[in-house]
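Not every chain is included here, but those present sit where they belong.
We call the chains A and B, going by the order they appear; numbering starts again at 1 in every chain.
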Amino acid sequence: MPFIPHTKADVASMLAVVGAADIDELFDEIPANLRARDSGDGDAAGLTEMETLRRMAERARADETGPCFLGAGAYDHHIPSAVWDIAGRGEFMTAYTPYQAEASQGTLQLVYEFQTMMSELTGMDVCNASVYDGGSGLAESILMAVRAGERRRTGGRAGSRPRAGGSRRVVLAGAVNPLYAAAARNIVGQQGIEISQLPHGENGLADPGLLKDLAEPPAAVVVQQPNFFGLLEDVDAVTDQARECGALTIGCVNPLTLGLLKAPADWGEGGADIACGDGQPLGIPMASGGPSFGFICTRQSLVRQLPGRIVGRTRDLDGKPGFTLTLQAREQHIRRAKATSNICTNQGLLVTAATIYLSLLGPEGLRNVASACHARTRALVAALDLPRRFDSPYFHECVLRLDRPAQPVVEALAARGILGGLALGPYFSDLADCLLVCATEKRTARDIRQFSDSLDDAVRKAA
Amino acid sequence: METIFDLARAERRASAQVPARESIEDLPESALRAEPPGLPEVSELQAVRHYTRLSGNNFSIDTQFYPLGSCTMKYNPRGAHRAASAPGFLDRHPLAPESVSQGFLACLHELQQILQRVTGMGSVSLTPMAGAQGEFAGVAMIRSYHAARGDTGRNQVLVPSTAHGTNPATASMCGCVVREVAVGSDGDVDIEALKAAVGPETAGLMTTNPSTCGLFERRIEEVAAIVHEAGGLLYYDGANLNAVLGKVKPADMGFDVLHLNLHKTFATPHGGGGPGAGPVGAGEVLAPYLPGPMVEKTVDGYRWMEPPETMGRLSAFMGNAGILLRALAYALMLGPEGMRRVGEFATLNANYLATRLQHAGFDIAYPDRRACHEFIVTLARQKRECGVTAMDFAKRLLDYGVHAPTTYFPLLVPECFLIEPTETESKETIDAFVEAMTSVLAEAASNPELVRSAPHTLPSKRLDDVEAARRLDLRWRPAHASHRSDPSTSG
C-alpha cells in the first residue's frame, strides 16, 4: 500500500472507534450500484519507485536531442543550480496557498519580493502572484482591460459588471505569439469578447497607422516586444496611438529581455497600462512548456481588476512587519460569481524559482544574459547565411527564409539531433518557407557550427 | 523580516552567474531602457541563505500535518518529482517535432488512459493548468454542445450553495449566469429546490461528490436525471475525488464532463500556491469539444491530435506538462489496487478523526452522516460561549505545530473547520491532532485571550489583514530599508 502508513492493528483500532466492521462499511451511504463496479480490472499492484523511474527515464532519454535553436515562447537558458536546490525544498514545494499567513511567511515574503522585482522590470506599480502561463496571462489582461473600460463608462461601479458600456473588442497590433493569441481567444471568446488582428507590415512590424483607422475604439491594443518574429516594435508609437483612440495598451513581453529593453511603463508618453508575459525565461526549465508562469503587471489604478493572488505588507499584533494575501475580495473564494477571475491554484513554485533566479542574476546579470542571447543569435544568423525575412532590427530571435518549405527541413534537422527552429507555415500561411530561429546564452560556437553543418546536409537531403 | 532588497548593495553580484556583457550596438537606442531595473544586488551566498531561511517560515506537508479541507494535502512522493525531472523531460522544448517526442507523448497517452479508467470517461484531455481551468473547459464544452444543437437559450449554470468559489466564478467567466441551489439540512442537495431551478435556461449543473461538506450526495442519480431531463448537462468538480478514488466512477453517477485536480488526488506538490493540473474528461456527448492538444496512438507512434469540435487550446503549449508527468509516476506507483486504497484510507482517517473529535466535545456539522475523506466541525458554540472564533482557534492550532484546517468554508456552516486528514497520515499523527484540538478547546474556556491573540510561537504574531487591504503596500521601496534590529535575546 504505497504511501499509506496504516498497520493492521491501526485499522482495527480505528474501526473500533468509528464503530464499523470494516472499511467498506464506511462507504455504505453510496448507492450499491455505483460502488466498485470494476474491482475486476483494478487489482494490479503498483510499480515500485525504481520501476517507475526506469520506465519514465527510458522515455525521457528517448527524447533527448542535441542543441536547441527553438524559441517562440520557450527558451533554453542556463538555470543557476541554486535556483531549484532552494525552490525544491519541501517547505516551498509542499506548502499550500498561504491562507494562514502566520504559517506561510516564507512564501508570502517571497511573493512580495517577486512582485517588487517584476514591478521593477516592467516599471509598473504592481504585479500579481502569477497566472497560469503567457497565454492565459494575455487572456486575463484582455479581460482586465475590458472590465476597466466598462468601469470607466459606468462611472467605476466595481463589481457591477455591466454588459454594455466599454468596448468588447481588443486588437492585436502585429505579430503577437499566435499560440498566446489562440489561448486568449478561446478564453475571452466565452464572454463574447472579440480579438482582431491588425496585420504586420512588410517590415514585420505593427503599423500604428492602422489603429487610427479603426471605426470604433477597442478596449485595448496588444503589442508584443520583441514581437513573435523577434523584431523590435516601435512600442512608443503604438502606445501613444492606442492612448489616442482611448484604448489601453497591453504589452506582451519576455521578462528576460527587460534587462535591456525599455520597460513597458516607459513606452510612449504615458506608458503601457498592462504588461503581461510568461516567466519561463527566468530560471524555469522548458519542460515541454509547463509548468511555467504567466504574470500581469499594471498600474495602481487597475489593481482591483488584477486577477490572482496579491501579497501585501502589513503589521502583526506587535507592530512588526509581515505579509499576507490581500485584496482577496477580488477573488473567487470570496466574490464567487463576481470575481475578477476564476483562478485559484496558480503557479507559485515557478514564481519561487523566478524570484531566486532574479536575485542571483541581479540587474547586471540579467542585462548580460540578454546581451549574450542576442550576440549568439546574431552569430547564428551570420553562420546560417540565409536571408532574413524582415529587415527591421531583431533581438534574440530572427526569421530566416529558406528556398523551400521549412517544415521538412525542421524534421530533417531533428533527425540529426538539432532543434533547428520553428517552421512558420502552420501559423502564417505566407511564411511557409520561413524559420524562426533563436539562440540563448547557452549556445556555443560549436553548437552553431553543428546547426549550420546539419542545415547544409538537411537542405541537400530535403532538396 | 529582512527582504532580499535589504541585503543588496550597489555593484554586489553573484559573479558566477553573470556572463560577459556582449555588444548590443545594433539595437536602436529607443528600444533600450535608460536605467537598469532595481533588482537586488546580492552575492550567491546571500541569496541562498535568504531563501533557505524564508523556507523555514512556512508550514508544509514535509514538515507539518496539514489537514486543510478540500485541499488533499497528502504526501507528495519524491520519486514522482524525480521522474518528472529527467533531463529528457526538463530540457524538452514544447514545440519539438513529434519524431523526437515519442517518450513524452507515450507518458501523456498513458496518463490519459489511466484517468479514463479511473473516471469512467471515454476521453480525457490533459491540458488545463488547474482545477479552475478544467472547470472553464467543461462549462465551455457544455455551452458549445447546446450551441451546436441550436439550443441557444441555455445560459444558466446551477451550483449547490456549498460549491467551491471557482464553480460560480468559472460559470461567469464563461459568460453564464449562476443560479444557486439550496442544500438540505442533511447536506444533500434539496431535490425540490433543484426541480424548481431547472428549466429551458439550464445549461448544466456543476457539483462535487462528495460535496464540500464531505458528504456523499446520496441521490446523485436522481439529481442527474432531473438535470438531464431538463436538457442540461452535469459537470463533476473532481477536487474531492480522493474520497472515492477507485471506488466510484463519476461517469457512473451520471456526469457528462469533469476535471480532476492532479495536485490533490494525484499527489503532485502544491508549491505554495501551485502549479497544478486539471485534466478534463468527457463522455461521448461532450468528447468532441474537449480542449486540445490531446495525444493519440497510431501505427506510426504517438501524435498530437485535436478533437473534431475542439474548443481549442487554453495554454500556449501543453498545459502543465511537468505536473502531468508527476501524476503519471504517482499513478504508476499506486496501480489500480493502490488507487482504490486511497479512497478507503482517506475515508477511514476522516471518520476516525471525526469520531474522536466528537468524543472530545466538538460539534460535527453532520453527525449522522459518514465523513467522506473530510468533514466539518462547527465552532459556533465556542464562539457563543467563549468568544473564540474559528479563526482564533485556527491560529492557536498553529502554535501546536499543525496547520489549521480550512476555515469558513463551505459558507453554509457557521464558524466551521473543514478537516481533511488524507490517507497518508498515520493514526499517531491524527491522535496528536486530536490532542491539540482538545487542548485548544480547553484553552478557549480557561484562557480565551490566549487563543484570541494566537499564534504566539511563529515568526509573526497575528497579522492585520484589514490594514493590508486598506494601506496597500504591494512592493518594496527603498524607504522600507530596515536597519537590522537587535538580535533576539529572549531568555
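Methods note: contacts are C-beta pairs under 8 Å (C-beta built on N, C-alpha and C of every residue); 3 or more make two chains touch, one makes a residue touch a chain.
Everything numeric in this text was worked out from a predicted model, so none of it was measured.
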Q) One of each shown, but what's the true copy count per label in the complex? A) A x2, B x2
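Keep in mind that, in the parts below, only the chains that are shown with their structure count from here on.
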Q) Just curious, how far off is subunit B from subunit A if you go by their C-alpha centres, in Å? A) 19
